[in-house]
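Of the protein chains in this complex, all but one are displayed in their positions.
So that you can tell them apart, the chains are marked A and B in the order they are listed, and the count of residues begins at 1 in each.
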Amino acid sequence: MALTRREFLKNSAASAAAAAIGVSLFANQSVFASETVWHKSVCRYCGVGCGVMLGVEGGKPVAVKGDTKNTINKGLLCVKGFYLHKVITGKDRLLKPLIRKNDKLVEASWDEAMELVAAKFKESIEANGPDSVAFYGSGQAETEETYVANKLFKGHIGTNNMEGNPRLCMASAVGGYLTTFGADEPVGSYDDLDHAEMFFLIGSNTAESHPVLYDRLVARKKANPSTKIVAIDPRKTPTNKIIDLHLQVKPGYDLAVMHAIAKVLIEEGYTDEKFISDSVNFSNGKEPITYEEYKTFLKKFTPEYASEQAGIPAEDIVKAAKLFGQTSRVVSMWTMGVNQRIAGVWLNNLIHNLHLLTGKLGKPGSDSLSLTGQPNACGGVREGGGLCHLLPAHRKVAKEAHRQQIADIWNVPVTNIQPKPGKHTMAMFDAISKGEIKNLYVMCTNPAHSLPNLNKYLQGMKDCFMVVAESFHPTETSKIADVVLPAAFWGEKEGVYGCTERRSQYMPKALKPQGEARWDADILIDLAKRLGHGKNFEHFKSAEDIWNEYLKCTKGKDMDLTGAPYSRLKEVRGLRWPVPSVDHPGTTHRFVEGDPLFPKDKAEGRRMYFYGKPDGKAVIFARPDKGPAEPVDAEYPIAMMTGRVLEHFHTSTMTGQVPQLVRAVPKPYVEVHPDDAKKIGLTDRGMAKVITRRGELELMVKLSDRPLPGNVFLPWHWPEKLSNLLTNDVFDPGSKEPEYKVCACKVEKA
Amino acid sequence: MKNKRSFYLTLNRLRVLSQITTILFLIAVPLLNIVGVHWILGTLYSISFGKLDIADPAIVAQTILLTWNLYIPLLIAALIPILIAFICGRVFCSWICPHNTISEWITAFQKRFMTKRWRQYQKKSKNVGIRVYFGILATLLLVTALFKTPLVSYLSPPGVISSQISQLIRGSGIGLELAIVLLIFIAEFFLFQRYWCKLLCPVGAMLGAFHWKGKLRVQFQAAECKCGKRPSPCQMACPLQLEPKKKNLYPACFNCGLCAKACENTGHKAIQLTF
Partner (left out) sequence: MIQSLTSIFSKITKSKTYLRPPGAVPEDEFISRCIKCSKCAQVCSYNSIKILHLNAGKDFGTPVIEAKDIPCYLCMECPRICPSGALDNALVDKEKVRMGLAVIDESKCLPFLGVICRSCYDECPIHRVAIVLEDELLPRIDAETCTGCGICESVCPAEEIAITIKPLSQLADKRK
C-alpha cells in the first residue's frame, strides 16, 4: 500500500513539480489503486497558502500531496507540508482537558475545565472590570475562530485586550500599507511573480521561509534568464543561490540604503513623473511636504553615506538602483527582516517609496509584496480584526461608525465596544507581569516561546490565570497554563485561511478530532454561553454560519468577500478580494481598473486611485534614518540575528511531531563565522555561550560563512534552547512589533 | 640491596600497584578522551602519548604477516616493548596485563576457598619445553598468514579487555569478544591450571621470543636452598605452576618474582630475580 501511494505521489506531484520548474521528469504513469479519499485543503504552515490534498483512509490521515490545480503551488509542496498528516496524529497531541491542581496539570472533564474558566473570567470581570481579562490569538487560527473570539471579547465581555501573534510578525507591514496606501494588504498578487523581470528581496530568506515562492522565482528565472534578483540581507541565506546582487548590510542599517536607492532613481531619471503627480503625495511623517522638499531630504543619502552606514560597497547600491530603474517590471518582497525591527513601519514605507517613484505598481509584474509568515495572519487577524485596535473587515475601534456597524451585526449596544484601543501584545504581557491583567485566554499560539526577552514575561504568565487552547502538549505555554484545552487540529475542522495575496481558501473537515479535542470556535461559543452571552452565539451551528456573519461585515468594504460563500470556496482554489459578488472572479490588482472598487469617476484618467486615501494619492515618506535599538558596543560586540530553517516552523510544536523533520535539523545551534570562531576559540559543533543583556544560552556552534564576521545567527525553533531569552523586547513605536531581528551579544567558549 | 630481607615483598607490592594502576589507566583514557583530552589514546593493542606510539609486538608481527609490508612507524612503535622484553623478560604480563591480574585474583580465590584442590594441582607444577612454547606461537602466526585472518587480535586478552573497557565507556556496550576472555577464565578456573599465560597467549609468547641468557631472570642457587619444605614454597608460589628450581623455566616464566618472595619469606635466598 505504502508503495502504491508513493508511486502515485511520484507521478502526480512530481510531474507538477517538473512543470513548475520547467523540466520533464516522469514519462510513464502508473495506475493508482487505493481507498484513499482526497480532500482539497490549504497548507497549515506558512503564509504562502499552498493548496494541499489531505488523503484519508478509514478515518485516518495517510498522506498529503500538493494540489496540482492550485495556482499558487501547482502541486509543489515543501518538506513540512508533505508531512502534515503526521502532525495530526503526532505524539504530543493533547486528548483531554488539563487543569492545574496542586501545581500539577491533571486530566479533567470538559465541563469541569470550562466551568473553571468561566468562573475565573466572570469573577475577574465583576471584580476588576472587563480590561482585567485578555485574549491572545493567532495567525494560524481560522478566520471563523478569530471572529468568534473578537465578537466575544470586544463585543460582549467589552474589552479590547484582544490581540494575536501577527503583532509580532506582520504589524509593521500593516503599518506600512496603511500609511503609504491607506489600505492594508498588497496591491498586486502572486500573478506578478510570473511576469516580473526583477525581484527585490529585502530581509527575506525566501528559499527557507517561503520555499514554494522561491521555486516560482526559480521558474521565472528559468523561463526568462534575464530576470535579475537583488537581495538586501545581513546574512547569506540559501536564497543567495539564485540572486544576482547581494547587499550584505550590517544588521539593522538598511534604511539609508533604501533612501540612497531612491536618490539614485531620481537623479538618474528613472522616475515616472506623471504617476507621481497623478497618484503620489509626500510626507515627512508629521505633515505633507513637496516633491522638492523630499529631494532635499534625500540629499544626505548618497550611496557613499549609505555604504558607510551599511558596510557595503557604494557601487553595489548604485547597481541595485539602476537595475530597479532600468527594469520595467519589479516585484519587491520582504518578510521578518523588515517587519521585526524598531523601524519596521518606516522600512516598509521606504520599500513602497521605490515603487511609487517609478510607478512600478498596479500592473502585471510589478508589486510591493509583503510575504506573510503565518497561514491566516492576513485572513483571520488583519482582515478579521483580531488586534486590539481593529474590528472585523479593516475597521477600527476608534471610529464611531465602525463600532456602530459591527455592534449592529453582533446585535449588541454600541456602548459594549470600547472606543479606546486595548493593550497591544507587548503591553498586554507587560500588564500581565504587573498583575493588571489577571486572566488570559491563549488560542493556537505559544507566547512563552515566541515573545521576545522571555525572562521579563514568563513569571507574569505563570502568576496570572492562563487558559491555553492548543492541539499539542507540552508546549512552553501549555506547561505553565492553569487550564489546557485540547483543540481540534487542521483537517479536523472546517474553516477559511487567507494568505499573503488576499486569497481566501476553504479547508474541509476530513477527520474526527483526536481524543476529546474540540474546535476552537466551539470552545469559545461554549465559554460565551457560560459567561451569559449565549444569545448572540446560539445561531453559530457550523463554521459556515460564522463565515456568513463575517461576510456581512465585509460587505462594501475594501476587502469585500461577499462573493465568497462556502458553496463557492469549496469549488474554487480560493478567491482574492475584493470579490463583491458570486459571479466576480476576484481581484489581482487593486486601485486600478479591474478592481471592482476602482472609482472611475474620481480617478479622472489617473492609472491608480488609492481609494483608502481621501484624495486617492499614496504617500512617499521621508523617514529619518534609524539603526537598531541595541547597536553593538565594546561590551557586546557581536550582532545577533534570529530566523528560521526550512524544516521547522516557528516554535516547532508541529514540526517537532514529525521524526523525519526532527532528524533533518535536530538541535538548536548558533551560526558563527569561522573568523569569529577562531578569535573566540570555537570549534565546529562545539559549544558556545551566547550572552545578551537579557540572558544567556549555551548552543552548539555551526561554523558558516552565512553571517558576516561580527554577526551570529540563531534559529528560534527549539524549546530546550529559547533564543527569545536573548532577544530584545523593544518595539516599533508605530506597529508595536518587537525587534527580534537584531540585538547585541557576546559569544564565549562554553 | 638484594640482601635486604623484604626486597621481594616490596617489589611485589610495586607490581600489584602497577597492575591496579593499569586497570585504572585503561578506564581513565577513554574518559579523558570524552572530555576532549586527545594526547593520550589507545588500548593495550597500541597506545600513544602525544606523538609517541607504542604497539604490541605480536600485533605488529601479525600486521606484517597479513600485509607483507613493513610500515615503518608501526615497527618503531614495537621497539619499546621489545626493548623491555629484551632486558626484563615478559614483565608486561606480570606487571601490566589485566588478564593476568584477574587470573591472579581468581587463583587467590581458589587458594583461599578451595585450598585442598588447589594444593593438589599446584603440586603437579611442570615447566614447558621451549619447542612446545614457540611451536604454538609459530602455528598461530602460520594460521594467521595462511588464512589472512587477524587471529592474534582475537586471542589477545589484554587487547580485548582494554578495548572493551573503552567501548563500554564510549557507550558502545560490550561484545561477544569478551566471551573469549571469559571462556579462558572459566576453563582455567575448573582446570586449576594457567595454560593460557603459560602456553597459549600470542602476546606473551611474542615477548618471550626475545629470550636470551643475559636478561632479567629467576636464578636458583641449590647451595642456598635450605628451607627443606615439601612441596617447596617457591613452587607453591608460582602463579603459572612452574618449577622455579628446575631448568626450562623460560620462556614460560614472566618474572613476577613471587617465587623469590616465597624464598625470601623462609629466611633464605636460594631464588633471586637478577640479571
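The definition used in the following text is that a residue touches a chain if its C-beta (ideal position, glycine included) is under 8 Å from a C-beta of that chain, and two chains touch if they have at least 3 such contacts.
Note that the structure is a prediction, hence the values are computed from the model and not measured.
In the complete assembly, the contact with the undisplayed chain comes from B:Lys148, out of B:Arg13, B:Lys111, B:Lys124 or B:Lys148. Only one residue in the set B:Ser125, B:Ser163 or B:Gln272 touches the chain that does not appear here, and it is B:Ser163.
For the chain missing from the display, the contacting residue among A:Phe82, A:Phe181, A:Tyr253 or A:Phe465 is A:Phe82, taking the whole complex into account.
When the full complex is taken into account, the listed residue touching the unshown chain is A:Glu647, out of A:Glu647, A:Asp676 or A:Asp732.
Only one residue in the set A:Ala664, A:Ile680, A:Val730 or A:Ala750 touches the chain that does not appear here, and it is A:Ala664. The omitted chain makes contact with chain A at the following residues, 6, 9-10, 12-18, 21-23, 25, 65-66, 75-79, 81-83, 207, 211-212, 214-215, 218, 222, 238, 241-242, 646-647, 660-661, 663-665, 684-686. The omitted chain makes contact with chain B at the following residues, 29-30, 33, 36, 38, 41-43, 45-48, 53, 55-56, 59-60, 62-63, 66-67, 71, 73-74, 77, 146-150, 153-154, 159, 163, 166-167, 170-177, 179-180.
One rule holds in what follows: only the chains that are shown with their structure count from here on.
Inter-chain spacing, taken between the CA centroids of chain A and chain B, is 72 Å.
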